[in-house]
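Here the structure comes first, spelled out in structure tokens, and everything after it is commentary.
Omission of a single protein chain aside, the complex is shown with its protein chains in their original locations.
Now for chain A:
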């Protein structure tokens, strides 16, 4: 029998970013004993990296804004592939979720009349993003963290124990979900510090583990983003959707190596920054696609006039949607017109006076000065695309956030459907709050319905999970996990990256099959106490599974849409819009992809759009009768 510590909870939340914390707050407020399990320290999750803001149609900056406008913007951003019910709930509930944060102590920037200020962002019709300078994510996570503490203080008043009903298990990794028949019975993991095993006996698990960016070489994501929740869900029998859609942000830092992939905010271009290749040419004029031709300037003069007079001039092509700009940069570098470090130049120094740059872009100025020794008021930045966000994730019921596995819930980046093929900036923080709360509520309701009939954990499952976790110590003379990880990242970056081709994806799948064999035989040195090599070895299994989903789904989808660009199928195809690619694991651990029809949009939501717009996305049969 495996030696371990055991805990019993009603709800276990895996992940302590925005979605996880909001889910835990809800479950605890619904009277459920709740545990939060996270790989890092409490308050360090990736949510802190969000800069721009949290989209919510509060109508503070423009009173014409409402949930219907936000809904339309979100569907357009996702090229109509979004789960419309999720997009509807998100647009309707986001304002309440933001106002709620103020009652927890959040301090957003204000309008002159004292309400929450809202800023403009790509794809949003009106100024919509609640923000705190360019550190909105930090405000969000700290606020939720402090709300958790205040709930613990209430419990302390009532019971004398801060952790009676809500406890954070920090620096603790879950490696397996356990089931009794079809239903979730608990979670198995280890303390990162000691390497000792830990078991949570719980009928409901909420996955809030974020994304998968660490499968790619160049990413804005931290080490935690290894697709743990995606892989745990699959191993427990749940399904993933939309895994082919990965958002590459066009402007990440490319130099120095230590910060390669770190984000350079879109505002640099919004405030006048231009993209140039090594020949000094503003190349974006060459990359305006036909569908956007009418809205974008054809000459530099016209583009430059737009900043002062947007009504009588067309927008500069640097402000095309993220996917277009990312593809253009990629093409320039491939054609040999890149910078010494393999990016392009983003120049704001010749466009604005120095003091104006430091006033409008303080954090960018600071970031380049401190990390790259580049003074952006005097010289250009070097930038290139970086893997930023996965639109795909666990297939869930929109209202309860429950997956196809009873007792298993998912919220935030690890859940799929909400953003369709492409997420709008600002819709991530609001997604966390809306669906974090719904997942916490869904889990609480599920536990209530179970009554005393709780699923039981089988000892054999514990032993199997322990053996699996210790496997990397068993072998000798195998490869170091760092080597395989580096190769996996390179393959995904090169072969299933921003532009995809059938032949390259086939090669990627062959590579992934090879890594699967090597991962089974890798070895880890040292002991179980705080051993990063071992931690990586376990995370690597998850990255491999998720990478297979991305590559297989991408190979199947024969069109280009949002975060999925096929060199061999450049157009959008309405027949493909109707289809979801659903990933699941087969019995030998391989990834299966099957096609599934989307549920048609409800009529009253369909009526929010003009027929001409719908024609661009829907098939003839799907269009409303006229």
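Quick notes on this one:
Everything that follows uses one rule, which is that a residue touches a chain if its C-beta (ideal position, glycine included) is under 8 Å from a C-beta of that chain, and two chains touch if they have at least 3 such contacts; residues count from 1.
In this text, contacts and distances are computed from a predicted model.
This figure omits one chain of the complex; the name its UniProt record holds, of "(2Fe-2S)-binding protein", "Acyl dehydratase", "cysteine desulfurase" or "Succinate dehydrogenase / fumarate reductase iron-sulfur subunit", is "Succinate dehydrogenase / fumarate reductase iron-sulfur subunit". Residue A:142 is the one among A:7, A:142, A:305 or A:360 that touches the chain not shown.
When the whole complex is considered, the residue among A:46, A:179, A:327 or A:454 that touches the unshown chain is A:46.
The residue from A:113, A:301 or A:603 that touches the chain not shown here is A:113. Only one of the listed residues, A:372, A:432, A:582 or A:601, touches the absent chain: A:372.
Residue A:103 is the one among A:64, A:103 or A:312 that touches the chain missing from this view. Not every partner is drawn; the one left out touches chain A at residues 40-44, 46, 48-49, 95-96, 99-100, 102-105, 107, 109-110, 112-115, 117, 132-133, 135, 138-139, 142, 146-147, 149-150, 152-153, 156, 162, 193, 222-224, 255-259, 262, 367, 370-373, 480, 482, 524-527, 529-533.
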